[in-house]
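I'd like to ask some things about the structure below.
One protein chain is absent from this view; the other protein chains keep their places.
Each chain carries a letter (A, B and C) given by its place in the written order, and its residues are counted from 1.
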Amino acid sequence: MMLARTDMAGATLTPEPPVLRAEGLSKAYGSITVLSDVSLDIRRGEIHAIIGENGAGKSTLMKLLSGHAAPTGGGMAMGGEPVAFADAVRAEEAGIILVHQEILLAADLTVAQNLFLGRELTRGLAVDDRAMNRRTAEVLARVGSTARPTTRVGDLPLAQRQLVQIARALLDDRKVVILDEPTAMLANDEVDALLGIARSLRDQGVSILYISHRLDEVEALADRVTVLRDGRMIGTWDAAELDQRQMAELMVGRELSDLYPAKRPPATAEPVLTVTDLSVDHGRVEGSFEVRPGEVLGIGGMIGAGRTELIEGLLGLRPSQAGSVTLNGRTIPRLDVGAMMAAGLVYLTEDRKGKGLLLNEGLGPNLVLQALNLINPGIRLNRRKETGALKTAVDEYDIRVRSLSVEAGQLSGGNQQKLLLAKVMQADPAVVIIDEPTRGIDIGNKSQIYHFIDDLVRSGKACIVFSSELPELVGLSDRVLVMRSGRFVAELTGEDITEQNVVYAAASSGRGGEGRTQR
Amino acid sequence: MSSADTTMAAPEGEGFRLRWADLAPFIALAVIVVIGALINSNFMAANNLLNVITRTAFIAIIGVGATFVIATGGLDLSIGSMLAFVVGIMIMSMNAMAPALGVWAIPAGAVVALIVGSLCGLLNGVIITVGKIEPFIVTLGTMGIFRAFITWMTDGGSLSIDNSLRGAYRPVYFGSLFGIPYPVVITIVVALIGAFVLYRTKYGRRVTAVGSNADVARFSGVHVGRVRTMAFVIQGFCVAVAAICYVPRLGAATPTTGQLWELQVITAVVIGGTLLRGGKAHIWGTVAGALILEVIANVMVLSDMVSEYLVAAVQGAIIIIAMLAHRFTSAR
Amino acid sequence: MSSADTTMAAPEGEGFRLRWADLAPFIALAVIVVIGALINSNFMAANNLLNVITRTAFIAIIGVGATFVIATGGLDLSIGSMLAFVVGIMIMSMNAMAPALGVWAIPAGAVVALIVGSLCGLLNGVIITVGKIEPFIVTLGTMGIFRAFITWMTDGGSLSIDNSLRGAYRPVYFGSLFGIPYPVVITIVVALIGAFVLYRTKYGRRVTAVGSNADVARFSGVHVGRVRTMAFVIQGFCVAVAAICYVPRLGAATPTTGQLWELQVITAVVIGGTLLRGGKAHIWGTVAGALILEVIANVMVLSDMVSEYLVAAVQGAIIIIAMLAHRFTSAR
Partner (left out) sequence: QDREFTIAVSIPAATHGWTGGVVYHAEQAEAQIEAAFPNVDVIVSTASSATAQVSALEDLSATNELDALVILPFTSEELTAPVETVAANGTFITVVDRGLSDDSIQDLYVAGDNIAVGANTAEWLVEQLGGEGQIVVLRGIPTVIDDERIQGFTEVIEQSDIEILDIQYANWNQDEAFTLMQDYLGKYPNIDAVWANDDDMLLGVLEAVDMAGRTDVQYALGGNGMKQVIEMVMAGDERTPISTPYPPSMIASAMYMTAAQFAGQAPMRGSFLLDAPLITPDNADQFYFPDSPF
């Protein structure tokens, strides 16, 4: 490495003690060490990015810093004083709050009730709902959420829940705010709003720990960058010294090839999937579309445009009906996940925790759950085949796991995503629908997944991709359909597929070209 | 916000659907009352209605407590036996205090009942939260324990309240305030307090939070164990209030007192719209649920249509049909 | 694989911890047996042990079915009444066929029982999955329905098996195969099949998936409703198998047959390590749980230490203590 590290120098140059300091932190789960000897300074009023591959230990480090987990070695100091947090509540009292990578909200409570849970405002004996709703509305507006304070969190789409979670962290004054992949579920506008908030917090003297796999964000936002690899500290650098490619190489520890595969020649074969007049949730979302073998069809739109709804409807997971659905030359009589899968169509959900993986089950059972009938022709389970499939999948999808006998919930977020991808591919589909293909996936693996999709499509299959990451949508798709308010409003092909055009079509106000890409 | 246009439509729909579902138990109650009136003209007699409403008090009052427990994701199978036990202790202490205190033994005994009931609830709560055992198993165990104690206290027979107290105590069940029987007044007061605590206090907020997602509650600094335990204490307190209304009615505790009430109470709570998995609570729905059960039983007796052997079958079927109807009307 | 080096160590630790928790019910059983032997020397008499193990058959067989239902996240409160109903139907059909078929009426009646039992389970399952109603409420309803039917079928009295069949049927409970009583053989066969289905078949995999997270299962193309319904059918089938073993023992159905067995069965399942919220299932744990309950009851009968009135209290307390001990030993 030719780059100068700042961690040593920083300590001598800054007279003020760091707000938060980690000294030789380690964490082991049983015999598995996931983090060893990590030392880190967080200065007052800085945005400090933590980057690393999936499973590098970023979330684990954040959990230690915020009292959500106890270290098995090393210690912490705040403002020079040693501290140890018994639980997250103590850490919050000390001014450190973590916004989890996974959504942690009570689905039955309203937005305001969630925000104020554990610290309700009261007037006399009674809770002061009006005041709480008012303050909630303010904070929500600040993070750019359109949710209402009185909506049940369970009724919100994932992205809105993520914003609510961030809003919760901003409710009180904090010293350190830790954001673990806050933008993984957000689209451009929300991301922009969030970056704005992060900057203004920094200007108020709040320190921000920021984890993201979107290196463009890191580059635009961070003051300093710490890189983790395999549970070890690689170093801390001034952000100005690093460009995205260097960050990526520090994370992965090797040179990276091109992120996106080359585009394919236009697909000319007959459509493998034709959907006409699909109507979901009693007409709230409607559309007709088709996809050809050898083609990646991207579907774009703002949050809540109804993309997820559309596909869940196609699979019969929501109340829906369709004029006709033809798949692989066969007419599908009934909208049903099982029937679709048997006919060759699979769907990878955006909600991996709630709808994708059985967090309390082992990796094998998760991997084969969808393709049980294919892997086991009889009624018996073929465990040997299952183990074999798992080994193959771990290799093929590069699932970083320290033991094959862990539960799915113990995988890092990105590795869960890879397991999920492996799971739906077990069914050997002709059409793959992927909702947010690289949510929480590190840059090295992103490229892997893009090439994987490319290989798939080149081998004559079809792929439909929904993505809130515009570069990804643009870089990957041969054709893009844009959805707005539950209807398709534009189709882009070839040269027309640009971020500006997608944003222009997706935004009802017609504000084009305001995307994050302008930076 | 770019998606404001799509956003606005949803909440309206949501809100309406929610309110509709909340009304379901009251609509069901109305339907059953109408059917009852059609089947038998005696049903609508003021006296009959008053009887039915008055005797609903027990299940409704205990149900308010059960709503708390169930909202936290718990379950209490011991309530029937606990009632019997509290009634037994109350009668014994009233009888013991009667010579010294005279009629004042009644309020003194009531206080004893409230303390004992709360302690019984505390016992359940502590075993469940400290021992981290399924509420189903713990309260099944304490159900056996309370039942055995009352059997032992009554020697298998019955334990009657002192005759000197009987007359003074009777009005608590049979008397009325401005024409409203006391048990009904007490039920309304208990439900009002319950609704206030559940919907308007910090504690109530935390009850639903714990039931909805205990992990989230814990991360937010809620003492999950304490909230759960407190719900069981409230349950015990409500059982004691029901016991206070119960004793003046028949004046005795027997080993069969309160038998199977736990099932009735839980049914009332669920019919009322509270989810068994926790996170949602409808105090007034519970009261409506309790009324529904009593009205069905009353109509069954008043009507001559089914064999005595099959009454239970028809009751079971009606409850299932009511839930089905609810599901299909509210799902639309 | 960047982390291959650390991969190897883990499975040992994991596996061992898992196995330890799985063993808990068996350890508890062993402890209770030892205590039983210390309290009463007669306890270890071969005859006594054989009796206890034999009669465990009913709860254990029904428990195997309940393990399926509970693993999918369901609950069946109707099993006790369903048993009575199936026993009633079986006796009636055997008696009706006896004149024509002679001793062959017994297997014919058994087939009828299996069909009726499965249909009863199907009824529960369909109402729950199609109607989307809490299993607790549905099976509470069908519990009343089945109980009412058996009361009606027996006219409130009892329904006995024809004397001509009694002798031929008796060995099914009292006979033995190579010294192992038939009910024990049947229990082992049922548990083996149950374990095979649960752990070694696709269906079993789906059962735990549904119980663990129904949404994930649905998104993976599992027909959640069908899996749940099937679990109730299995439950009904197991109830019928238990009924087949039950009739030769008591020879009659009464309105109280099988009363409260549902609570015993569920307790056995939970003591055995299956979680009430679904997603985990331990067939052999259930069998151990059933044995624990019967051994406790047996020891209570053999020892004369507690007042008759308090037997239930001691049983309840032992179950709670057993669960507490389990929790604290397995948490280490």
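In this section, contacts are C-beta pairs under 8 Å (C-beta built on N, C-alpha and C of every residue); 3 or more make two chains touch, one makes a residue touch a chain.
Quick caveat: nothing in here was measured; it's all calculated off a predicted structure.
**Q** For the chain that is not shown, enumerate the shown chains it touches in the whole assembly.
**A** So, spelled out: the chain left out of view touches B, C.
**Q** Which of C:L122, C:L250, C:L276 or C:L324 sits in contact with the chain that's absent?
**A** Residue touching the chain left out of view: C:L250.
**Q** Sort through C:I27, C:V185, C:L276 or C:L302 and give me the one touching the missing partner chain.
**A** Here the residue in touch with the unshown chain is C:L302.
**Q** Determine and list the chain C residues touching the chain excluded from the picture.
**A** Where chain C meets the chain not shown: residues 40, 42-43, 45, 47-48, 50-52, 55, 58, 151, 154-158, 160, 166, 170, 249-252, 254-260, 294, 297-298, 301-302, 304, 307-309, 311-312.
**Q** Just the residue numbers, please: which parts of chain B touch the chain that's not shown?
**A** Its contact residues with the unshown chain are 40, 42, 45, 47-48, 51, 55, 151, 154-158, 160, 174, 249-252, 254-257, 259, 297-298, 301-302, 304, 308-309, 311.
In this section, only the chains that are shown with their structure count from here on.
**Q** So how far apart, in whole Å, are chain B and chain C when each is placed at the average of its C-alpha atoms?
**A** 30
**Q** Report the inter-chain centroid distance for chain A and chain C in whole angstrom, where each centroid is the mean of the CA atoms.
**A** About 44 Å, centre to centre.
**Q** Note which residues of chain C are touching chain B in the complex, please.
**A** Touch residues, chain C against chain B: 127, 131-134, 136-138, 140-145, 147-149, 151-152, 155-156, 263, 266-267, 270-271, 275-276, 307, 309-317, 319-320, 323-324, 327.
**Q** Which residues of chain A touch chain C in their complex?
**A** Within the complex, chain A touches chain C at residues 30-33, 55, 230, 315, 317, 337-338, 340-341, 347, 349, 354-361, 365, 368-370, 372-373, 376, 379-381, 394-395, 400-406, 423.
**Q** Mind pulling up the chain C residues that touch chain A in the complex?
**A** Per the stated touch rule, the residues are 1-3, 6-7, 9-11, 13-15, 199-206, 208-209, 212-213, 215-223, 279-280.
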